[in-house]
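All protein chains of the complex are present and in place, except for one that has been dropped.
In this document, chain identifiers A, B, C, D, E, F and G correspond to the written order of the chains, with residue numbering beginning at 1 in each.
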Amino acid sequence: MGLLDYKFENSNVFITSVENLLNWARLSSLFQMQFGLACCAIEMMAASASNFDIMRFGVIPRATPRQTDVMIVAGTVTLKMASRIKRLYDQMAEPRYVISMGSCSNCGGPYWEHGYHVLKGVDRVIPVDVYVPGCPPRPEALLEGIMKLQEKVRKESLARKKQIV
Amino acid sequence: MTPQEIHDGLKAKFGDAVVEAKLDAPQPWIRIAPNKMKSLCFFLRDDASFQLDYMMCLSGVDYNDGNLGVVYHLFSMVHKHKIVLKANCPKDNPLVQSVSEVWGTANWHEREAYDMFGIQFDGHPDLRRILCPDDYPGFPLRKDFKVPEFYNGMKVPY
Amino acid sequence: MIESRVLPTDYVTEPGRFRTSTGKTLKTDEMIINMGPQHPSTHGVLRLEIVVDGEIVVDVIPHIGYLHRCFEKHAEHMTNYQQVIPYADRMDYLASMNNDWGYALAVEKLLKLEVPPRVEYIRVIMAELQRIASHLIALGTFGIDMGAFTPFLWCFRDRERILDLFEMTCGARLLYNYIWVGGVSHDLPARFVEKAKDFCKYFKPNIVELNNLLTYNEIFIKRTANVGVLPKDVAINYACSGPMLRGSGVNWDLRRDDPYSMYNKFEWDVQVGKGEMGQVGDVWDRYIVKVREMEQSVRIIEQALAAIPEGNVQQAIPKRIRPDHGEVYVRTESPRGELGFYIVSDGSTSPSRVKARSPAFVNLSVVPEIAHGCMIADLVAIVGSTDIVLGEVDR
Amino acid sequence: MFDIHYSSLTAVQTYFRNIWLALYTALIGMRLTWRHLFTPAVTIQYPDVKLKLPERARNRLYVNIDDCIGCDQCSMACPVDCITIETIKGTPDQDLGTTSTGNKKRLHVPVFDIDIAKCCYCGLCVYPCPTECIVMTDVYEFSEFDRRNLNYHYSAMTPAEIAVAKEKLRKYDEEQAAKKAAAAAAAPKPPAPAATATPPPKPETPPN
Amino acid sequence: MSPAEFLQWLKTPGLNHFLILSALLFSLGIYAILSRRNAIMVLMGIELILNAANINFIAFSRYSTGTLDGQIVAIFVIILAAAEVAIALAIVLNIYQTFNTVNVDEINQLKD
Amino acid sequence: MLTEFGKILIFFILGAVFVAGGLITSWILRPNRPYPEKNRPYECGEEPVGNAWVRFNVRFYVIALIFLIFDVEVVVLFPWALVYRQLGLFAFVEMAVFLLILIVGFAYVWVKGDLDWDKPKPVVPQVNRPMQTIQEPVVKNEPVAT
Amino acid sequence: MDLFSVIFYVFAVITLGAAGIVVFSRNIVHSAFALLFAFFGVAGIYVLLMADFLAITQLMIYVGGILVLLIFGVMLTQRQIAVDIKTGTIQTIPALIIVSALAGTLVGMFWVTVWRTSGIPPVEPTASKIGELLLTTYLLPFEVASVVLLVALIGAAMIARREKKA
Partner (left out) sequence: MEELGKTILKLIPVIGDQLADISVLVFVIGAAPPLIFILLYALVTLYTEMKVSAHIQDRVAYMYTGYHGILQPVADILKLIQKEDTVPDSADKTLFRLAPYLVFIGTYAGFAVIPFSSAYMGSNINLGVFYLIAASSIVVIGLLMSGWASNNKWSLLGAMRSAAQLVSYEVPTALAVLVAVMITGSLNLNEVSKFQDGGIQNWILFGGPMPITQKLLLLPFTFITFLILFLAGMAEVNRTPFDLPEAESELVQGFNTEYSGMKFAIFYLAEYANMFLVSAVATSLFLGGWSSPFGSFMSGPVWGVFWFVMKGMFFVFVQIWMRWTLPRLRVDQLMYTSWKVMTPFLFVCIFAVGLILVL
């Protein structure tokens, strides 16, 4: 099923315009998984709070992975948590994206050297689309990350979609 | 009550369960035999003149000389006095009596000490790892702990 | 790549019968639900394994450690005492200033170091601002737990003002690395005092607004009063501290009763839960204590701002931190309660053992006790009222 | 009006009082939210409007490599160990120039990497730098699609230059060794140590 | 009846059709009562039967008497059905609490 | 009358058609890449313990039973309300009797506590010994002996 | 064949099919949910029989009340995992025989009998008529019904009430 999925080798005008429309819809309505891990999550909350208001970009928090499009991994991924993150990612309905927010989820951050219980980068368990550096990144930096992701989504095409893990 | 009085009181009641004391340190401490901990602590909590009803902290320590230690910071909300208790145990047989019945808060602290140092608390109702996953290898805060190469299929070192 | 399915190790599953992770078997009507680690109301990555009978919570088993970041190990591995401070920041990320201060105080005590009065004043101001910021988050998220979303954003809006003050002082919004052993990293910037005064003026009416919107809302009161009652003696036995202990009616505040720094120079009152809407020690009491504490913090800040002396903030910073052999346990009142640092020094430049006694860890450990027989919604309220920060619980 | 204690009321009174209070407090709240509906928003519309950060803002690090003398102080101070510095001793015949603060440069810095993905923006590296060449800027927008791009290489030296410097050092060392050997052969008195050696950096870095 | 007649009959639904429908529904209900062990299933069967009866009442009221009496009776039937279900389910609940099962034959065995 | 109900039937059908149409459109456009992990039930990121299909303790069962009776009552009240203004006082008295009888029942279940959620009293924890009184309020600004 | 008969057959099929699922499904939850369609079908049949008020009453009481209650009952008493989800049947064969005999008899009877039919009365709304009838001709049963409901209410509450543990 998914009649249009993987079905086109190369695009023509019609497909491109449909594609543009669909991409537009996807990029402007990124439901975010309500999910914070550590300090970065506070900045993520700050980003959705009044002063920065991430909802301006159409990012709405939803609690269940089934209804979300983007998982913002905000904070330190520990070994105990990694399998849960993987499971949550698995349970997200496609198309799905991952933003890794903050040094910790990028590569372990300050805990990269002695953190016996810290996963050194969330990209060891799930594929990451955008890395937002900072410790914690300012809310604006997260907004910029979202815009980067939107850029990426805009370039997606029906012909070649992101491969699943 | 001054630390000296506490020490004397304990000495009088429990005799050689009081192993050692350093009462002139900035924070005076008394070392207790690890297998007498529970009854002693009950006494400390319930005796009207001690009433150490508030356990501020319980920490495990690796002294790096083959000994592990447990340090109890006690405080009395009634009399406003403090005392530090210590219990030492050898690394190869780390067994200390649990005081989680005496102070409810000790329950989790002891689980943490078990998790980090592998100290066995005798009589603890539910001695499981608390911070690390159940199948985590080793006791991370011991000085001789080696970070495992892989945990559950995930590479641990950078 | 991680194996896709990590087998659950904590469960023994027989067909049709299940056991909780502590080994209790279920009775017929009960069912195990995992609340968290990804759940909107567990404030991070707490996992509560709850056994429910319909809507009634029979048993709660908290599982923590999903954010165990090895603070204590890092502290041992640093090359000097100063480097621990960024990690202490990250422990309780809602109250970094207080964490830094606690750690710095402990090291100063180890070094027997005196800090200049200006530094003390700055620290008090920062810590109290931080307390307000932290309580704002606690109250806001508690509002979300109760289903009211608006107070949360209003609280964040006010908190943003405090963060602006912090950012202009030390350049960071959340994790400051501002309070150092023996001093602070920067002196107050120009116009800080006025801005802080402005903030106090701005903030006071907002507390009233919050009260009108949430605190005295009848639905809210009915949701929180008489729920999750924590009696005084249990609170002490579990070594609860901070608003949790005060909510239970114990008149106890380390700032007053085990004073450090300048706190005994200021006029302020310790807020205690009085059971106005229900029993002493219920969720509403814990909540209102935080609200009133914010007012008191504003009072302290105003006094401190008025009295702040001039001076060099860095003169006492030691060039080389190398305490003697020894150990120290120092406790301070963080927004969540008694934050203790137990530091063992072996005479080298880095600590040989740092144990952080985090208030949230201890406060959380009493939750299973008070949650027996409540409803799922009450459980959310109880967890929300304990105001845990997982970074501090798990360290 | 809020402080009537509940226990002082009869059941019937409480019943009606509850209903009344529920409606009344709800209305108070609604009046409040109604007013807020018309207060201007506090939102800073980020990509269109950008907040001016205070001058102490701690965001991405910047290294003015021209001023760096390769003293390794910053790397020692970093709690995270995310600064990697390699140096090549300059030979006495080279003039590496002076920094803007007037310090004499004696080392080549062929590798000066900051893994900004690990950095925790604590600022501890900034204080000990003798030449104030490592600074925190107010740039915070540098997301990447690929993590490797976050490892910033500040060194300005090209591989060719590095090779040249290394070669020179090797030659110089050989010369020195030869000299030493010659001197040792010639006379029992020890030769004067080479003036190029920098004093080893102090192991700990007191802030400021 | 010839097939053509049968078809004709099929094409013009009238009283008989409704009655037959109700008969079939009734039989299904009876079957549920007879064959299912579960008390709640039995209750469902009873509901089907009552529905079948109601169809009869209303059909007669429509085609035969032409008054609303049948409907009134049906309303009473529905009222009684509701009362019956309330009581029956209360009993089932009670039985369940006592015997921890709602299977009729098991209850039979457990009774003594 | 039949046509009016016919219209309602069409509403039912149109509703179904709309849902089906939406789902079919979505079926054309959406990707579908299920794999076992994706299709495991969600439980906050944990592996669910057991199954949701257990004997669920419906706490408000008694209330639901009561509801059924009141539902019936409401149903018979509707025709009454329709003709109420034509029949006048007579109808009022009759209905008052009907209602009052039921209100008696309502009062009965209220008093008996059947309208409450079946909820046990929360257990207030206790310490394993009587607590000596805490001295309070502590005298202000008096440092504690260390 | 006109629309009336088409709709009749549609509803008949819905009713009987759903009732079939109710009776024969091995999964009691499916049975309970299938009951929804059975009740709905019957309501449709009522409409075809010009009993509009009854049709909606049927929906309201059967679907909104009885069915919900039945589903609660099922959820409360059944552990629907693994084997238990199936509800056992007993005496399938004898029951089938009895039932087919019964069905045959009834159907045959209905088929053969020629009922007295009056002219089909004009279509008109029934609700207010029913209201009048209830308050006049059927007043006594109506009031009795309220007593029945009262008894049912008190009885159900008393039986179902959980014994309050001391």
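Criterion: a residue touches a chain if its C-beta (ideal position, glycine included) is under 8 Å from a C-beta of that chain, and two chains touch if they have at least 3 such contacts.
Predicted, not measured: the structure shown is a model, and the values here were computed from it.
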Listed residues C:Ala148, C:Ile288 or C:Val330, member touching the removed chain: C:Ala148
Touch criterion as defined above, residue of C:Arg47, C:Arg223 or C:Arg395 at the omitted chain: C:Arg223
Contacting the left-out chain in the complete assembly, out of G:Phe8, G:Phe53 or G:Tyr138: G:Phe53
Where the unshown chain meets chain G, residue by residue: 1-3, 6, 29-30, 33, 36, 40, 52-53, 56-57, 59-60, 63-65, 67-68, 71-72, 75, 125, 127
Absent chain, residues of chain A that touch it: 2, 21-22, 24-26, 28-29, 34, 49-51, 53, 55-58, 62-64, 66-67, 69, 91, 93-95
Hidden partner chain, residues of chain C it touches: 31, 33, 39-41, 54-55, 143-150, 153-154, 157, 213-214, 217, 219-220, 222-223, 375-378, 380
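Simple rule for what comes next: only the chains that are shown with their structure count from here on.
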Chain A to chain D, fewest steps along touching chains: 1
For chain E paired with chain G, centre-to-centre distance based on mean C-alpha positions, whole Å: 6
Centroid distance [mean C-alpha coordinates] between chain E and chain A, Å: 56
Shared interface positions of chain F, touching two or more other chains: 37, 45-47, 50, 54-58, 61, 65, 68-69, 71-72, 75-76, 118, 127, 131, 134, 138, 144
Shared interface positions of chain A, touching two or more other chains: 50-51, 65, 80, 82-84, 88, 90, 107-108, 110, 112-113, 116-117, 124-125, 135, 138
Contacting residues of chain G [partner chain E, same complex]: 1, 4-5, 8-9, 12, 15-16, 19-20, 22-23, 28, 31-32, 35, 38-39, 42, 45-46, 48-51, 53-54, 57-58, 61-62, 65-66, 69-70, 73-74, 76-78, 87-92, 94-96, 98-100, 102-103, 106-107, 110-111, 115-121, 126, 129-130, 133-134, 138, 141, 145, 148-149, 151-153, 155-160, 162
Residues of chain B that touch chain A when the two form their complex: 131-133, 136, 140, 145, 147-148, 151-152, 154-158
Footprint of chain D on chain C - complex, ascending: 78-80, 82-87, 89-90, 150, 157, 160, 167-172, 175, 177, 180, 185-186, 189, 209, 212-214, 216-219, 222, 276-278, 314, 317-321, 349
